[in-house]
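Here the complex is missing a single protein chain, while all its other protein chains stay put.
As written, the chains take the letters A, B and C, and residue 1 is the first residue of each chain.
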Amino acid sequence: MQLGMIGLGRMGGNIVRRLHVKGHTAVVYDRDTAAVQALVEEGATGSASLEEFVQKLEKPRTAWVMVPSGHITEAVVQDLMQMMEPGDTIIDGGNSFWKDDIRRSRQAAELGIFYLDVGTSGGIWGVDRGYCLMIGGEASEVERLDPIFQALAPGHGTIPRTSGREGGHSRSEEGYIHAGPSGAGHFVKMVHNGIEYGMMQAYAEGFDIMKNAASERLPEELRLDINITEVAEVWRRGSVVTSWLLDLTAAALVEDGTLKNYSGYVEDSGEGRWTIQAAIDEAVPAEVLSSALFARFRSRQEHTFAEKVLSAMRKGFGGHLEPKVPPPDVN
Amino acid sequence: MQLGMIGLGRMGGNIVRRLHVKGHTAVVYDRDTAAVQALVEEGATGSASLEEFVQKLEKPRTAWVMVPSGHITEAVVQDLMQMMEPGDTIIDGGNSFWKDDIRRSRQAAELGIFYLDVGTSGGIWGVDRGYCLMIGGEASEVERLDPIFQALAPGHGTIPRTSGREGGHSRSEEGYIHAGPSGAGHFVKMVHNGIEYGMMQAYAEGFDIMKNAASERLPEELRLDINITEVAEVWRRGSVVTSWLLDLTAAALVEDGTLKNYSGYVEDSGEGRWTIQAAIDEAVPAEVLSSALFARFRSRQEHTFAEKVLSAMRKGFGGHLEPKVPPPDVN
Amino acid sequence: MQLGMIGLGRMGGNIVRRLHVKGHTAVVYDRDTAAVQALVEEGATGSASLEEFVQKLEKPRTAWVMVPSGHITEAVVQDLMQMMEPGDTIIDGGNSFWKDDIRRSRQAAELGIFYLDVGTSGGIWGVDRGYCLMIGGEASEVERLDPIFQALAPGHGTIPRTSGREGGHSRSEEGYIHAGPSGAGHFVKMVHNGIEYGMMQAYAEGFDIMKNAASERLPEELRLDINITEVAEVWRRGSVVTSWLLDLTAAALVEDGTLKNYSGYVEDSGEGRWTIQAAIDEAVPAEVLSSALFARFRSRQEHTFAEKVLSAMRKGFGGHLEPKVPPPDVN
Partner (left out) sequence: MQLGMIGLGRMGGNIVRRLHVKGHTAVVYDRDTAAVQALVEEGATGSASLEEFVQKLEKPRTAWVMVPSGHITEAVVQDLMQMMEPGDTIIDGGNSFWKDDIRRSRQAAELGIFYLDVGTSGGIWGVDRGYCLMIGGEASEVERLDPIFQALAPGHGTIPRTSGREGGHSRSEEGYIHAGPSGAGHFVKMVHNGIEYGMMQAYAEGFDIMKNAASERLPEELRLDINITEVAEVWRRGSVVTSWLLDLTAAALVEDGTLKNYSGYVEDSGEGRWTIQAAIDEAVPAEVLSSALFARFRSRQEHTFAEKVLSAMRKGFGGHLEPKVPPPDVN
């Protein structure tokens, strides 16, 4: 089956590669002609412009947009809607805001164009491991494009079957789902990332507590010097906190148990933020997911203005100025 | 090798069973004679009293205490210290507070008795899957008892090796570690459980947000009816949030996607609490781990007194009494 | 000076009353004719329809809208914009979302109409105590309407002057400010309410901790039976946590120290939610303000779905079902 791919970065390029391996073909486009050329050499059909890209696609066309979310995705999708024909399909495979999907899908529907929002998890590992796909939009189109989604998904592989499941493998067991109408794909992916932040922060705090068990601020008889590299490894085996994120942590710690090459400046993408907004819209308490997000915000500042306000109040009632430089016993 | 086991509940009994399978022998004791009898029928040597238990053990004796943490563990360990001899070893395999281990190990050392604190993860699955063991205490004793620990641990099995690890499998790759001196085993297990709470809460909030995406409080055009059973399954495959806890969630949702048979009353054991205390002692921020703990506290109350204080203040400045019964649109 | 008031509920009616006392006049309108009649008897000019209301106002007209925020405010403001003339002024004195103010002010500006957003704090006490006013919009209009704002504000009164302030009293010292362009008034009021939630929750948790110091779950020798009514009172005098919210709490506790007539079901209005959204948009950590909001969400549910997910996981790895009914020792 043929798929068009716009955006040949780490994700888009690898999706094309995985499709090639599975016997599918791709028409590709990227503003970076070198990226196009690289995939042409791997068997893709290249194109020098969006117009050429659309022309080279077999009808009904399927164009997967894998460019940075926000303004760029919006522009590409709007351009495609002008160039494509009724019966064609646009797939937004990036990390778009789910309400944008609902809006765009309605706009597309008026033109007779299908619009699928596909949340794609798997990172740099997806090309080999497969991509976990959460798809929103028309059921008929999800059906038509099933060969593509199946090829990209990990398949049931060697992962033990969930107790209670019977019969043939469902799509979810192959690693992709039709999550619901437009917006549902990115909504589920959004929550996935929200959970991801929370899990990461849970591990991060736990390792921080173990690291500081040797802190000189503690009474000497209660200090513990814990080899956290070995802890991460042992938890991979038989513990309750076994996970892929732990596997990655264990690997990073084998490389350097002090993690000294990491700045600790932690970015966040839109999904973590939108997850909290969804929680607020629904009046669902989301303490852990929001704390995980705020920890990232905090990580990117030397000091918050809030902290200066605290210091100012403390001076106000206590009469002392906080030290500019932390005392040496504080790590 | 011979191990003595005191406490034949779900954990203690299964540990003996796993040792049997691996060719080791056990002397067992429990106040519940039926529990003793059951294991005797499976090949263990039974005993009718703690005295008899100690007498039946070969020297140097090794007694694994697997009784409820707190007062009962304390009493059993104290009794054992009176009955055992220099060179013998007491293993506290329960969920004791790590500072109690440090105290007890010193007391034991004065008697020439070894004391190991072993954090044991694996729950009801450990008998087959193996137990993840985090051991604190004298290195020489961990060495002497290596056959026991190796038999209980999961082994490296089919779990892919962590990138960067070379040579023969380390103990951590077999699923057990010598975490450090006395207290270190239970400290690491404590943090493990703290992280477990945080991860669980991250998933729980995420599923809550997906569940409530269909809430009638939302504008109709923005409601999404998401099949969370399928979401849990698909995330098991290729996503970033893959984990054993997710596997368990997926299985529970296959059984009943509404989880209506669960009350939502959530208990907590000491480890989650001690983790926060350790964080506070070390001055380590632990937002996520504490939020996860507090969510459990809250789950066990109809209303907190804090909430009544809020209502009282609101009446104070706004003049209105909060409704006693939530309006129908609030789930 | 003359002010038009639409919406004669607790806030709108009392604002008119305070204006009367200060020698101003009012044209009033409400769909509830009894509310209109009541104020007419107190000296206001009544009107039976929005059209009549507009006609009775002297030019340039000033119409203060004090109706429920959201759809109703939107509708009234839109209607007014159709009926009013260039040079007239619409004041939104409710709790509108500040981005709606920016949008509406632009729409009004195209018609030559002024639009002010006025955040109004003071609750049922404002009629006597005065209202704290945070005003957004054109400086010239804030200037023109200064007599109205000054009359509504508390004035500098007997509150000790802030150290470092010199010369004549600024507007802020009289209890009202021009916070900035359109949206700024409601933005500042929004943050005010966000802080209010946080402060309330801080007190609420503290009183909860004191209340539970006598809990039977604690060892008997560590239980404290604290008279929180007396604590609230003493903190009003010389402590660091002195505040008006504490004054209100002290009064509620004098009435009934158990607060048993309060359900603990706590509502939230939009401002608390929008505050968190603003924090997220700005990437500002807001742990306390979000926790305070989530505590209210949680207070309105018997159990969250999240809690059921936790129970399901616990059953998954531990094999036990949580009790449906909390054990008796848990309050």
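Simple rule for what comes next: contacts are C-beta pairs under 8 Å (C-beta built on N, C-alpha and C of every residue); 3 or more make two chains touch, one makes a residue touch a chain.
Owing to the predicted nature of the structure, the values given are computational and were not obtained by experimental measurement.
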When the whole complex is taken into account, which chains on show are touched by the absent chain?
A, B, C
Checked against the full complex, the residue among C:G46, C:G137 or C:G175 that touches the missing chain is C:G175
Given C:G46, C:G94, C:G137 or C:G198, the one touching the chain that is not displayed:
C:G198
Given C:M5, C:I148 or C:L245, the residue that touches the chain left out of view is C:L245
Absent-chain interface residues of subunit A come out as 10, 123-125, 200-201, 203-205, 207-208, 211-212, 244-245, 248-249, 251-253, 259-267, 287, 291, 295-296, 298-319, 321-326, 330-331
In the full complex, which bits of subunit C touch the chain not displayed? Write them out.
99, 102, 121-123, 126, 129-134, 153-160, 162-165, 170-177, 179-181, 183-184, 187-188, 191-199, 201-203, 205-206, 208-210, 212-213, 215, 217-218, 221-222, 224-227, 230-231, 233-247, 250-251, 254-255, 275, 278-279, 281-289, 291-292, 294-295, 330
With the missing chain put back, which residues of subunit B would touch it? List them for me.
240, 268, 273, 276-277, 280, 283-287, 290-291, 293-295, 297-298, 300, 304, 306, 317
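Convention: only the chains that are shown with their structure count from here on.
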When the mean CA coordinate of each chain is compared with the mean CA coordinate of the whole protein, which chain is closest?
A
Where the centre means the average of the CA atoms, what chain is farthest from subunit C?
B
In whole angstrom, how far does the Cα centroid of subunit A sit from the Cα centroid of subunit B?
30
Using mean CA coordinates as chain centres, what's the gap between subunit A and subunit C in Å?
38
Give me the residue numbers in subunit B that touch at least two other chains, ranges are fine.
123, 201, 203, 205, 208, 212, 244-245, 251, 287, 291, 295, 330
